[in-house]
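This is the structure I want to talk about, given as structure tokens.
Excluded from the complex is one protein chain; the other protein chains are retained at their positions.
Lettered A, B and C in written order, each chain numbered from 1.
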């Protein structure tokens, strides 16, 4: 399975991938593109990735989670240009018990943020562009307008 | 808004109801009809409710949760005859931070189970029928075949 | 008085009347129903609601109150 997609993500498709009549509970996380960041109005953004490593890390996260909880998981991350309100990432976890479904779903999205090599460039209403950098005090670092890595 | 439905539940519709471009995180819970319960194979089931009180409790749960967390919530519970694998309940919670979305979503489904007057009659592959009773040691109490309250 | 799910099945009806008297409580309604045919299957202290709110057995009733006996909840 491929976890990276340049097409809009389908929550229904991820739900269908983990649904199982022997398991009654499904927890889903959807991360949407927000219209603001650090007090600035965001118009759109662009995700890029070190694709083979990102695929490998997504796969490893799912394997780790399925070892840790009795769950079935699906994970998709969008790449390329996204508009405000579009889904950037979707995680679905099915389990017999809702506690396990919630815990595994939460753990997967935390790990995606922690270890998958994906980068985000935000375009603001004031015409500026920045790389999102969670390690910077402002959360962003100024970027050029041009090249799309 | 009405929270009880005799039609199949749409996860996409509940997701759309809470999505908001100023909030990036959506957590969803889907509770599906399982194909087994207490070691018996379930063929289908029937949900009934004290409908005006159930609507009122669902509404109160959402108000309570929206007071407790900065979230926007949607909740739907199915009534009537359901097949194995169909969604019985769907909760969607949007927030600026994923922790709040997960916590509110989890709290709402826990409260639905705790205080909404809904009952479930299960039909088994061996021809028997039982009322689901979480307070009984076996989890069920034998039921008649006939009347659908 | 409204009855649901297994309780409706036990009493053979989803709705019945209980003769009222001054000072009547929810518990009096439960006792009257337990004395009916099939009513022995009702617990002594079922979950009850008055006017769409959960109410204890000692809750006093006024004319026109909607009383409901609720089997153990099984939603979600």
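Here, a residue touches a chain if its C-beta (ideal position, glycine included) is under 8 Å from a C-beta of that chain, and two chains touch if they have at least 3 such contacts.
No experiment lies behind these values; they were computed from the predicted model shown.
*Asks:* List the shown chains that the missing chain touches in the full complex.
*Replies:* A
*Asks:* Using the touch rule from the top, list residues of chain A that touch the missing partner.
*Replies:* Here the touching residues of chain A are 31, 47-50, 52-54, 56, 77, 88-89, 109, 112-121, 131-136, 141, 143-144, 147, 149.
As a convention for this text, only the chains that are shown with their structure count from here on.
*Asks:* Report, in whole Å, the distance between the mean C-alpha point of chain A and the mean C-alpha point of chain B.
*Replies:* 27
*Asks:* Which positions in chain B are in touch with at least two other chains?
*Replies:* 31, 109
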